[in-house]
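All protein chains but one are shown at their positions in the complex.
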Amino acid sequence: MNVATVIGIFFGISILATATYFSTDNVRVFLNLPGVAIVLGGTLASTFICFPLKEVMRVSSTFLMALKREELPIGNYIDAIVSIAREASSKGKVHLEKSLPGIENEFLKHALQMLVDGYSADEIKEILDTRIEQTYEQEISSASIYRTMANLSPAYGIIGTLIGLIGMMQSMGSDISNIGPQMAVALTTTLYGILFANMLFLPIAIKVEKRIDERVLLMHVIRDGVLFIKDKTPAAIVLDKLRAYLPPRRWASIENKK
Amino acid sequence: MNVATVIGIFFGISILATATYFSTDNVRVFLNLPGVAIVLGGTLASTFICFPLKEVMRVSSTFLMALKREELPIGNYIDAIVSIAREASSKGKVHLEKSLPGIENEFLKHALQMLVDGYSADEIKEILDTRIEQTYEQEISSASIYRTMANLSPAYGIIGTLIGLIGMMQSMGSDISNIGPQMAVALTTTLYGILFANMLFLPIAIKVEKRIDERVLLMHVIRDGVLFIKDKTPAAIVLDKLRAYLPPRRWASIENKK
Amino acid sequence: MNVATVIGIFFGISILATATYFSTDNVRVFLNLPGVAIVLGGTLASTFICFPLKEVMRVSSTFLMALKREELPIGNYIDAIVSIAREASSKGKVHLEKSLPGIENEFLKHALQMLVDGYSADEIKEILDTRIEQTYEQEISSASIYRTMANLSPAYGIIGTLIGLIGMMQSMGSDISNIGPQMAVALTTTLYGILFANMLFLPIAIKVEKRIDERVLLMHVIRDGVLFIKDKTPAAIVLDKLRAYLPPRRWASIENKK
Amino acid sequence: MNVATVIGIFFGISILATATYFSTDNVRVFLNLPGVAIVLGGTLASTFICFPLKEVMRVSSTFLMALKREELPIGNYIDAIVSIAREASSKGKVHLEKSLPGIENEFLKHALQMLVDGYSADEIKEILDTRIEQTYEQEISSASIYRTMANLSPAYGIIGTLIGLIGMMQSMGSDISNIGPQMAVALTTTLYGILFANMLFLPIAIKVEKRIDERVLLMHVIRDGVLFIKDKTPAAIVLDKLRAYLPPRRWASIENKK
Partner (left out) sequence: MNVATVIGIFFGISILATATYFSTDNVRVFLNLPGVAIVLGGTLASTFICFPLKEVMRVSSTFLMALKREELPIGNYIDAIVSIAREASSKGKVHLEKSLPGIENEFLKHALQMLVDGYSADEIKEILDTRIEQTYEQEISSASIYRTMANLSPAYGIIGTLIGLIGMMQSMGSDISNIGPQMAVALTTTLYGILFANMLFLPIAIKVEKRIDERVLLMHVIRDGVLFIKDKTPAAIVLDKLRAYLPPRRWASIENKK
């Protein structure tokens, strides 16, 4: 689990908890379980109507994936591809075929398999491009579940508050002495709705989208690398071309393994 | 009818109904039929002004289509195209012509018909591309009806509340004892407007848009497949190329029929 | 005038009028002429600052155009182009020249005139593409007037309400007995602003934009058709290619005239 | 100065002034100079933080440019280019060089200069395309200052109101008799913020953006025209091609000078 997220969640909760604690002498008013049910339940309900069941189920796995690691080791992949390029030119295709089972990344493996199978450069490019584009479309479509939840959550917060207010006002006479506590309870759902959206759904959506961008970038690096190997580009130039995908400050970590 | 939608609707309604039931001792205040008329009627009225009659009429059919199935069986279509490719290379065009009447999908049939009729690859590509693009434009234009309704619904909710508030305030004197119940009634339309938008119109809009994306993806698969058959690409490579449109976790379902 | 719009306007007004009538015993509070002046006047004033005089003047004509007809008869144009293609191949250019004065559509006439004048296919394509693109830009720019008005109208509604509220509060003492009626009047402008935006400006904007999409689609059909005639494409293939611009359910109306 | 803008500003101010005058017996409450300072000052301050000094300084000049004229005389430029094309083919390059100093438009002059200097068509196209693209980027970036101000202005209006409300509430006891006037003053800044945004900043932003579109269109016409002259296209076809940039209703003004 990456550090920034832990810091963020811990820091955010403790600040808001402290502020809440000092703002009232009766903290329990902030614990409105039916309000949580309206906001989270309503948001989930609408999400289930929007998206197919399988995709909503996959949401928790994309979430955990998003938390896991800080950055994809694109530099390592560049190293790996450059050394494959070097070996391919010196030891030939047969050696490449033997090393295939040891490759973990499914996309790189598929690309190298096509290389070994003698597909033309155009065919390899076409198939990998389709895969990259479709991967992007499918992942972004999953990530949009969090964006949708970030939009729905404040709406259900307001819905909860309106339900509370209408109930309160309907029974309100000229006596306004107990309006306060009832209104306090009604307002908690709006608080929940905005809080869930800005501390949970929106940050996760942004994080997942950034992960997708990185994965697609890695796929581009792999596609280009395999096409360079197909074209028998010298390993040094492969390194130069793939390195361009990374900012110069991350070049050092690649070069010292050259 | 797909499962997630049923769960979503049932779950959402029961949560909100329960919360509403416990928030007041007079549930009938939430049943404001004139309010429903303002929100739904106004939304429909504006929708009728925006869109041609035929398109609004077609809305209910796109809605039912959206509910029906979980996922288009793109894998099955890939299987079908691969086996057509195999037969076309072994048995020739005459066989292909005979199998045409058995094909259900209108788009695939049209594409194969052009193949049989001896259209050039460029002509087939041009016609299918125009059809795909136009289908996308027309369907998205239909789907935008739901987006429009999702925008209009909260606006009419506020309009209803304003009408109620203005009527109430106009007759209000210094006696504010019966403001409460009147305000409660006025606020229900805002509740309806936000609820319809977030539980009905927006989820349907998102669902219909995802269905359209899938249909267009299927059309791309069919177009590519038919062009591969035209080019006499070997069936194995057709499979490899079309499979790239699906995520790897769905490849297994295709391959075991190879 | 098309049916859906009439139904929409009539239905919307009657629902809101009925709801308004029953919400108060003094309907006249909803007729706030200075409020109408602020909302419509302010919206128009800002629109005049945004857009050149000629374009604002043309707005009413685009509005009437938008109301007139349900759908452009693209099918008829396809029929016409196919029969021109048939005649052009059998009777030659001279016949085409004679039939020119009978063609109503200015764009088709211009395109055919260039054909008769012996322009090259590239020149015809270049000129028609420029015209299509520029037509789209100019019409969308006109349509954006309605979008702008839909954004301005609620803002002026709030401006009117603020003017009313400020005036009321300034003279308010501890006596709050006549706050109600004054606030009612102040709120009517917000009601007007939201109502005009959602029942008038936004629907018209959407309608005009859809009309423009259709006109541009027709121009594409005409451009392609004339280029096919230039290339001496057989009439049957012209029909097949142009038909792809329409959804299959509208093909029947073309084919039975073949 | 163009007519629509004058009408718009005059019309808008007089409507709002009249409405304001009749809404209160003490108009001076609407003149809240510290409020104007907060809204305009805050908006300007944020704008100065966003944009480099030079660009903010240039804003007033783009503003005046936007007011000046109704429409760029693109028709006249087409006439001029067509007659240059005619002369270039009949009298040759030397004549063209002599007429250069008489050309006012800097972009046309530069383009013709390159023609005279014997640049290749590709070089002319490349240089003019870069200039058009960069001009568009730079002008749009300037115009975005007004968009930014239109977004900032209501925010500072609300900031001003909050400052007023907080000050008022802090000193408020159970005596609420003088809440009214203080709240009236606090609300004026919100009024200012929305008014400045919708009557000043947004209309200017839209107007400047439309001017830029026109200028870029003119640059496209000039680029195409000069490239046609380079290609020795006959003047009649140059006219036909450039005319396509204008709507047919403006063709008459060009043709009668042919």
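The chains carry the letters A, B, C and D, assigned in the order they are written, with residues numbered from 1 in each.
Methods note: contacts are C-beta pairs under 8 Å (C-beta built on N, C-alpha and C of every residue); 3 or more make two chains touch, one makes a residue touch a chain.
Just so it is clear, the model here is predicted, and its values are computed rather than measured.
Peer 1: Can you say which of A:Met149, A:Ile204 or A:Val226 touches the chain missing from this structure?
Peer 2: Here the residue in touch with the unshown chain is A:Ile204.
Peer 1: Out of A:Ala37, A:Leu96, A:Ile140 or A:Ile194, which residue would touch the omitted chain in the full complex?
Peer 2: Reading the full complex, the residue touching the unseen chain is A:Ile194.
Peer 1: Touching the left-out chain: which of D:Pro73, D:Gly92 or D:Gly167?
Peer 2: D:Gly167
Peer 1: Please identify which residue in D:Ala45, D:Leu64, D:Leu100 or D:Ala236 touches the non-displayed chain.
Peer 2: With D:Ala45, D:Leu64, D:Leu100 or D:Ala236 as choices, the missing chain is touched by D:Ala45.
Peer 1: List the chain D residues touching the unshown chain?
Peer 2: Answer for chain D: residues 34, 37-38, 41-42, 44-54, 56, 106, 114, 119, 123, 126-128, 130-131, 134-135, 137-138, 141, 148, 152, 155-156, 158-160, 162-174 touch the chain left out.
Peer 1: What chain A residues would touch the chain not displayed?
Peer 2: Against the missing chain, chain A presents residues 2-5, 7-9, 11-13, 15-16, 18-20, 22-26, 29-30, 70-71, 175-177, 179-181, 183-184, 187-188, 190-191, 194-195, 197-199, 202-204, 206-207, 210, 213, 217, 237, 240-241, 244-248.
Convention: only the chains that are shown with their structure count from here on.
Peer 1: Can you list every chain that touches chain A and also touches chain D?
Peer 2: Intersection of chain A and chain D contact lists gives nothing.
Peer 1: Copies chain A and chain B touch; is their interface built from the same residue numbers (over half shared) or different ones?
Peer 2: Under half shared, hence different.
Peer 1: Determine how many degrees of rotation, between 0 and 180 and to the nearest 5, align the Cα atoms of chain A with the equivalent atoms in chain C.
Peer 2: To bring chain A onto chain C, one rotates by 145 degrees.
Peer 1: How many Å are there between the centre of chain B and the centre of chain D, using C-alpha atoms for each centre?
Peer 2: Chain centres of chain B and chain D, defined by C-alpha means, are spaced 40 Å apart.
Peer 1: Find the geometric centre of each of chain C and chain D from their Cα atoms only, then give the gap between the two centres in Å, rounded to an integer.
Peer 2: 25
Peer 1: If each chain is a dot and touching chains are joined, what shape do you get: line, ring, star, complete or other?
Peer 2: Its topology is that of a line.
Peer 1: Touching pairs of chains, which are they?
Peer 2: Contact pairs between chains: A-B, B-C, C-D.
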